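The complex is shown incomplete by one protein chain, all other protein chains being positioned as in the whole.
Up next, subunit A:
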Amino acid sequence: MEAFSGDAFNVPDSTDWLGTPLACLMQVEQAFRCHVCKDFYSSPMITSCNHTFCSICIRRCLSVDGKCPLCRASDQESKLRGNWALREAVDAFVQSRDVVLQFAKTPIENATPRSPKRKATDLDEEREEQPENKRLRMTTRSSKAKAVEATAAIMREEVDVAESEETADYEPELDDGLVACPICWSRMKPWQVDRHLDTSCPGSPQPQNASSSTAKTRGGSSFGAARTPFQNPPTPTKPPERLPALAYSMLKDTALRKKMAELGLSTSGSRQMLEKRHQEWVTIWNANCDSARPKKRSELLHDLEVWERTMGTRAPTMSRSANLGAQIKDKDFDGAAWAAKHDMSFKDLIAKARNSKNKVHRKGDEVAKSKEGSSAPESGQSDGDGAGNASPALALPKATVVDLTAVPPSSQPEPADSPAQTGQELTQTRHLENGPPYLLQVENIANHSLSGEAERTRS
């Protein structure tokens, strides 16, 4: 997976095989890819309905709607089982893929049969041109790939089958950043070669043991040196335990916070944010438990942070209202949806504000009258904010202030051109410090609520 995270537009895909003599491998590759993420299966899990997905993909899907994405049968995370055979098959395919693809794309003249030894050095050169190449072991290539490769060899260079089969045991290409000593074949860093030749080279090819992962080593042993093999995992003192899903609706805020603190997760943000964060943590944690090469806890925490950042809902460590404000100011904020959702409360607020405004008017008149009667006009002023007697309309009760000033268009927090907004949104919201978002322009309110009701009955 990590090998494919580079350029977003240069993505390895099953169609890479089209146009090569190995076009039939497209189907093979497709069978190795998850239907949800379209990537190679990573920790494939099998569902009760016998479908297979990446652990993280199926866990995400199930946490959203509890159904298999392929057949819509209900399923539970706890019923997932690892599909280990497929995991090995996929890993083997992924590792041979680059080399096989390279081979398939190589023009004929380069593909002449070579002696095993020469081939090893040639491959070394090739490897330098293609740094993302993965380590390969020939013996674990799928038999189909091997067969196809052999066929291709026949097609291209018309060598006889026997020979191509014999050469099929040539050295696997290694991509460990090391080079082989030309004399004894031990592998070492490039800068060490000269010194090695001068001092420690035994002068003849040496049988290489697994740990030195030489070009001669084959199968699981060399494979296991750097990448953790399936057979013997990397000495986990004890396998990490899966986290149970929580019934969030049954948990009080404090209980949830406590649980998250125990897990070492941030407890900042709104309740909704806490739930989402916990859910995501459970998902990535459990998916990691399924992995043949589990990541460290710190890496997972980093993943969680990246997730939170890219979701655009990163919870600030402030109050809930401030968090709400951050959401509204976010450039992804869906102003239209917000306006529609809170239509009723806006209307209520407006009605209240009108009421209290009228009251204040009346009160103001009374105050003015009483002030006229009294000899000390300034003494009746309780606010002291200077808005006082000159314009009673501004002295609204604080709880129901409605700011009717227009917002500058730049602060209008809605996505560029959604189809539903072609009619131009007139309702805008803006967050003011320490309070709920206020309605700034109130026209067309009636239209909004009508449309909402109308839609429900349509279609």
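Keep this in mind: a contact is a pair of C-beta atoms (placed from the backbone, for glycine too) under 8 Å apart; a residue touches a chain by one contact, two chains touch by 3 or more; residues count from 1.
FYI, contacts and distances are computed from a predicted model.
**Student:** Determine which name in "Large ribosomal subunit protein mL46", "Ubiquitin-conjugating enzyme/RWD-like protein", "Pre-mRNA-splicing factor PRP46" or "Alkyl transferase" the UniProt entry assigns to the undisplayed chain of the complex.
**Tutor:** In UniProt, the chain that is not shown appears as "Ubiquitin-conjugating enzyme/RWD-like protein".
**Student:** Out of A:Asp13, A:Glu88 or A:Glu275, which residue would touch the omitted chain in the full complex?
**Tutor:** Result: among the candidates, A:Asp13 touches the missing chain.
**Student:** From the list A:Pro69, A:Gly269 or A:Pro294, pick the residue that touches the absent chain.
**Tutor:** Residue touching the absent chain, from the options given: A:Pro69.
**Student:** Can you say which of A:Leu304, A:Ala339 or A:Ala353 touches the chain missing from this structure?
**Tutor:** The single option touching the absent chain is A:Ala339.
**Student:** Name, in rising order, the residues on subunit A that touch the hidden chain in the full complex.
**Tutor:** Subunit A touches the chain not shown through residues 5, 8-11, 13-15, 18, 35-39, 57, 60-61, 64-65, 67, 69-70, 72, 306-307, 310-312, 332, 334, 336-337, 339-340, 418-423, 425, 447-448, 450-452, 454-459.
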